[in-house]
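Excluded from the complex is one protein chain; the other protein chains are retained at their positions.
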């Protein structure tokens, strides 16, 4: 028993000290009928057997280090410097709990404070929290927050938002009896918005990778008494106007792109930032700077009266465990990249995706569906089913794009393929993809 | 420039502070003809490109996590618990220098002290040093030490010692004008040893994996005024009599088996232990326990007057950098295994190798050459050239044994194959090997 | 150790810490400036500086890998290192959730088998791995209960019962899911008061949230009766599985009458807490609730694994398929230990907690004198009465003894609570050290209360001013803020 240190002799000694004679006595309050039912689990493996087995299983998956991947849609194969993992795998970070005892947690607390600041700088917002589960649930919480602030029970969301974001939003809204309305964010007049709308939600770039002109949107939304929520891709903010510059009230992002591996969809990290005036309505944990008894700078968790462990059923959210370690990875990534690095990544994504789009557009039967300008993703009309394409590509070591045929986000169009290009997609990979596509044509 | 932090502006500022105007001025003492010759190096790669390139190259190798390996002969595919790497990859350990400032190096110093103790416990010797480069060079240094102590210039080594150990011994001996004589350690009378022999060297188990009866050997060697040096496999000491119990004067081992990956032959770690009375003649670094000014327990490097940085040409050895981090890995491994774990590993090796030997012996044309008892390696007479066998096996995902045909260690015999079985060789792997061998027969 | 400046106080304009390809294939028209942001004021630091910064910060943390961490309700057990090695295998770390299913059969197999194993362990019929943490599992489970009632046209049920000993996420969840909460006062033995329960039950009750063992670390002896009463009233039983470490392998929540529960993989199944997350909160349920689970879940068709959507799903609570990285670790753990190993886990967790109880109950007030399960709740009430020293002081003083304090002031129903969960991965020697420290502190409270009241004395920082932190929140750095006087050098200098 490698993780239970006490020997049989010690267990006996301890039982004696407790005043019991056998392990069975520990269960004296448990009705006997409930004890020790049959539980079927696989037999135990020793560590070397375990590692071999897990490696074998893992290699049944086609991974992005051995295949060229052109899938995006909310999970991105961005580059993560080696230093990121080295930092997040520090024992003192990853085996600590939530920093409830500040004297023993200054490392995590200062890092959260830095994370909050970096997210504010990235988004142009005033305050950010220590992370939410992911972008989708953060969006759900943001809508709930907007509803609480405006005391309105309807939210508007642009149809070209990530379908899973919309689905999760609906679940959260449903809990609070909020109605979700899909309509294009292309709002010309504030009067187009009914006066019971709590917020308008747009994703930038949208699900099809398109960058929209959001100038002036906030003004109209605010004029209707509603709040503006922008869902952003943090990498795109190496180039694009920030939610802050667009006067968004809440900014929501998926932090995964910031140095976190795709790992089949999680754990990721919801970025959540807002304006100072809404600070006390925010969900989630917050670290603040303060002083210790001797006047030295230090950090604590603060504004905890918003949270479940203090406020219980009146809390702004029920969130407890968040995505601390992922936020740490993102913190390290943001520091390593700096402003120039993020810009470089964004520019490479922009240029390489356009290069690939141009090449694909040149193939017979293919047509780019996303409107210019797009950022790193674009939808393509394909001559045959994208799912079939993907099946073929997989055999060439290419993980193709997402089949979004007939989805509402493309208004039911058939044969639409959503491709993504990041700084990790090399020219050689694109050539492989292109020549495979040409091969299919023949 | 990711690792040179100073910006161009800072460089200029610093040059000005130095009183120079350009980088070129820094080379004012260097004859101009020597500056900036043409140097051809591959173009730089960015980190993501670099990782991809190194992965690509690495996958041109057939590795032991994707192949069954039956190679041993001084480098062993033993199991290393995950905790070992997590410990050795702690920044504070692997990015520190030799612990010259004890106030800033208590971590490494205490660990060396523990390593020395664990090696003593393992070998039954009195004192051990902080590591040598590897077993072979440690053996070379041991012979030199024996020669210095006995003031004799001949050493005897058993022919069935690892051939590379013998080769390295010869190089070190040559430096000191010591003559190396190969003869069997099967010494019946001390009179068989000339009176100018400094030491007798035996490897246990020997190169063919055979465990020899060494009881009484030390007595005869000592009677001839010589020293006994035993080269051991640390894993075998989970079962076998220790060099200390055999009254060896110096014990030399290859530490690689103690949780260190094979990594194509290095870095490994030479284990070096001796009797208390020879302590001051030892080569290599030593940590000792002492007290600080306030009487608190602490550790320092000690007996440094043996070493090159103090004693220069009179030092016991020229070694400076040793294999500190590998010794740390071994320390962690020994702690994790404990006495029961090491014994278990040794028993599995013993049992599984005998299982395989029995199966191979049952194949037509194969014969076990190593004499019983052997430990984890054994030599096999094969019907066709082992090199050809290996070529065939490789295609079945099996890395076969070492072709030792016609080597002096097997007295020039043809078609001899040295196989090794460790706790990582599963039954499935052996079956794969056996059925491949059967396949060849057909 | 010295104060570490903020990363914003380091670096130099123009410095670079990244190594990236050049911008290439760059023929696309530049983006219209109207889309472009103003400058980004992130720090500009080298990799060396970033590493040092975080290594130094990390050393300011206490963690499981530095010592004993008996935080009640949090199950701070040792996180096996092999899990981390497994989790970074490229076949787990670098796969995309939307890959063609034939290219991710290994991942789906792990998820499928983990669903099955958790169902076995919990005694339930179906499992979804989607929720990101315990609280999201609660949210999921309560929405499933709501959907169940609605599906039967039973939509008047708008109340969830929650004992007053419950964790804060339970009441918060009821609100998040649109329910009214009725709080049930606990009985004198810390258990559910059956009379109080009876009078709270009505046809408005959708269900009850219950933690077993409860947050006092006590088994609910009337659990079968409670389930029966709730069921009879038409309600369903939600199990908060945060304390599964007390039961695993020996007792199945499904057998206790629960209809749905969450499981904190980051507690019982030892996925690391990460300084606040990620967690993973799979929800297990009985057949009657299975159609309402968030989708997709993994099913097996012949020798293939496929993602399927439950028929009457409540929808999604999270993107993709849950915190897969945590699923891999939990799966690895279960495969490592097997049933016997898991049984040993709960046994030793219980022995350890009772050992602390037995050895401290004469020093600290024990509000409920029963055999406890995996944790024990003590109280510094007696010490406070005698010396004025409170639980907070005891906790802070424990830091000076090199240990992390227990959970304090929770559960709310215990005055001056000290909630101690040692977990099974701690040795008797460690517990003995803890026990003797706790006794020392009790003595110190009498002999030198000022010293205890001003603890900790051995940390870099003393107690922090939380009041002004909340009153005038400083939640982010601005370059106009005063820099800290105490640069590392000054700090390290002897006075």
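We call the chains A, B and C, going by the order they appear; numbering starts again at 1 in every chain.
As a working rule, a residue touches a chain if its C-beta (ideal position, glycine included) is under 8 Å from a C-beta of that chain, and two chains touch if they have at least 3 such contacts.
This structure is a prediction, so every number in the text was calculated from the model and none was measured.
*Asks:* Which displayed chains does the hidden chain touch?
*Replies:* A, B, C
*Asks:* Looking at B:146, B:168, B:187 or B:360, which makes contact with the chain not pictured?
*Replies:* Of all options in B:146, B:168, B:187 or B:360, contact with the hidden chain holds for B:168.
*Asks:* Which residue, B:242, B:370 or B:415, contacts the hidden chain when the whole complex is considered?
*Replies:* Residue touching the absent chain, from the options given: B:242.
*Asks:* If the missing chain were put back, which residues of chain A would it touch?
*Replies:* 1-10, 46-50, 81-83, 85-86, 91-92
*Asks:* Residue by residue, what part of chain C touches the chain that was omitted?
*Replies:* Residues of chain C in touch with the missing chain: 1-2, 10, 12, 15, 19, 46-49, 51-52, 55-56, 59, 64-67, 78, 80-82, 336, 400-402, 425-429, 433, 436-437, 440, 451, 455, 457-458, 487-489, 491-494.
Following the convention adopted for this analysis, only the chains that are shown with their structure count from here on.
*Asks:* Where the CA atoms of chain A average out and where those of chain B average out, how many Å apart are those spots?
*Replies:* The computed centroid separation for chain A versus chain B comes out at 47 Å.
*Asks:* Scan chain B for residues touching two or more other chains and write them down.
*Replies:* Chain B, residues with two or more chain partners: 47-49, 81-82, 86, 91.
*Asks:* Listing for chain C: what residues touch at least two other chains?
*Replies:* Answer for chain C, listing residues that touch two or more other chains: 15-21, 45, 47, 51, 55, 80, 82, 84-85.
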